[in-house]
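Of the protein chains in this complex, all but one are displayed in their positions.
Labels run A, B and C following the written order; every chain starts at residue 1.
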Amino acid sequence: MNDRRREWLKAAGALGAVLVAGLLRPVAALAATWNKDAFAAKSAADALKSLGASDPAASSDIVIEAPQIAENGAVVPIEVTSKIAGTTSIAVLIEKNPFPLVGKFDFMEGALPFVKLNVKMGETSDVRVVATAGGRNYVATREIKVTIGGCGG
Amino acid sequence: MAGPMKMRATLASGYTDVRVLMSHPMETGQRKAPDGKMIPLHFIQNLTVKVNGKTVVEGQISQAVSRNPVFSFRIKGGAKGDKIEVSWLDNRGETNRTESAVA
Amino acid sequence: MRTTVRAVALGVALAAAPAAAQESQFAQYQKMVAEGSPVELFELVGEELWQKKQGPKNASLEQCDLGLGPGRVKGAHARLPRYFKDVDRVMDVETRLLHCMLTLQGRSREDALKRPFGNADNPSEMEYLSAYVAGQSRGYKMSPGMSHPQEKESYALGKKLFTVRTGLWDFSCASCHGEEGKRIRMSELPVLSKPEAARPLMATWPAYRVSNSTFKTMQWRLNNCFRQMRTPEPVFGSETINALNMYLTVTAKGATYSGPGTKR
Partner (left out) sequence: MITKWMLGAGLAALVVSPLALAEPSDGEVQEIMKRDFRPKGQAKMDRLEQDAVQRVCTASNGKPPPALAKQLEADQMKTIAYPSGGSLIGNWKGGASTAWSGQGMQWHEDPKKPSGGGCYNCHEMSPARTSFGTIGPSLKGFGKTRGNGIETQRYVYGKIYNAKAYNLCSEMPRFGLTNSLTEQQIKDLVAYLLDPASPVNQ
């Protein structure tokens, strides 16, 4: 496995050289984009700005299903559904995490605007979900309390 | 190493339910190893869901997704035998993919 | 833990009691975590290890007799611990897996027990194997051995061990698991001498444990209890550990095994 990785890194290095020569775009850019600025943002507002989703309108058509109290912040299950017609994207942000943006999901070709995932939460915080539909942005917020319980702490 | 993945795609009422499990440490870069050294950031950044070769979900995620990520997605309609493929790419360039037919 | 889920399922009547209201606060969390658990990944790797040829005899564990005959894994976990004639003693699933590593694969005890308990970065072979074997008993009724004299002895010893005050801080198992409605910090403590508490618990061990971010076995659970009781360390597969496991499993008998589970 290490070998495989080394090879990959080698390949990446070679690619880097080609890149500098301006002949190719990076593989990652071809296969997938990752919004570095949005993920590096230290506030939810900055992350939304980088996503191009500043000042979303509050909507009750975004349903956030999550526990009211999470026993352990290492795994907090969150299920999100947007009932807004034409939703093409959903972003999940944990307000008080050091880097609030947890994920952004784009839906196409019949995928329903729904995602369920487990996230890490450092402390009790608001969870914000922003949905994009028809070029407009909508938001719903919900608080999840976090208790790190257990023995020996 | 890219650890194992497991996927289950099943027909529900009006949609296909895709549940996928991925083995990955999802290191935040803020955790210390027993020897006191910081463990570097290591996390999945991109995941892609395809149905019969067509991309239906593109996800970008951060290190705040829990270790050994589990995701559920829903795709409208669908039929038994549809080929679902999920792949991921992490910040070190490691990738993995899994494929299964809708049951 | 699971009792809280049931309490909610039973509805408002129970919630009226203050203790139940207190308990139910994590029920929703525990249910959602169980639904979104990565535990199957461990079953998957365990199955690969079960089939992997290794040791001086270059053999897999596929012919391991977990009590239902060589190679029969389906439903085997739900029938353990039990008496094994070939070794003339009671064994739980992990002790038996160890036995198969020694006999079928020809490995030394030191090699097979180098690391019975792993961690998130490096789970142990025993953990993966336990996950696989347990997963093959999902839906089976738990019926540990209760007829052979040694099985009865093991149960009696386990029952007794449960109440022995020991260690630097004078604890017994019952110190924490002997009274209804108690908590250690925010963790609800099941009264393990009672079937209604032992069933949901034993039906879901071994388990993916969120606080460890990895898979944990029953022997680890007991080992970890003794660590916190400030005793020396119990030997893996010892009569003491098997007897405690036997006592808890017999107390839980009749439950439908639904693990491997997911815990806090």
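Definition applied: contacts are C-beta pairs under 8 Å (C-beta built on N, C-alpha and C of every residue); 3 or more make two chains touch, one makes a residue touch a chain.
Bear in mind that the values here come from a model prediction, so they are computed numbers and not experimental data.
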Touch list for the missing chain, restricted to displayed chains, reads A, C
Going by the contact rule already stated, which one of C:52, C:89 or C:182 would touch the omitted chain in the full complex? C:182
For the chain left off this view, which of C:152, C:194 or C:253 is in contact with it? C:152
Can you list where subunit C touches the absent chain? 152-153, 156-157, 159-161, 163-172, 174-176, 179, 181-187, 189, 226-228, 230-235, 238-241
Contacts of subunit A with the absent chain, listed as residue ranges: 147-149, 151-153
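The working rule: only the chains that are shown with their structure count from here on.
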Averaging over Cα atoms per chain, report the distance between subunit A and subunit B in Å. 13
Quick one: report the Å distance separating subunit B from subunit C, using the average Cα coordinate of each chain. 29
Specify, in ascending order, the residues of subunit C that touch 2 or more different other chains. 36, 213
Any chance you could list the residues of subunit B touching two or more other chains? 66-67, 69-70, 72
In their complex, what parts of subunit C are in touch with subunit B? 36-38, 40-41, 44-45, 120-121, 213
Under the stated contact criterion, what part of subunit B meets subunit A in this complex? 1-2, 15, 28, 30, 45-46, 48-49, 51, 54-67, 69-77, 89, 92-94
In their shared complex, subunit C is touched by residues of subunit B numbered 3-6, 21-23, 25, 66-70, 72
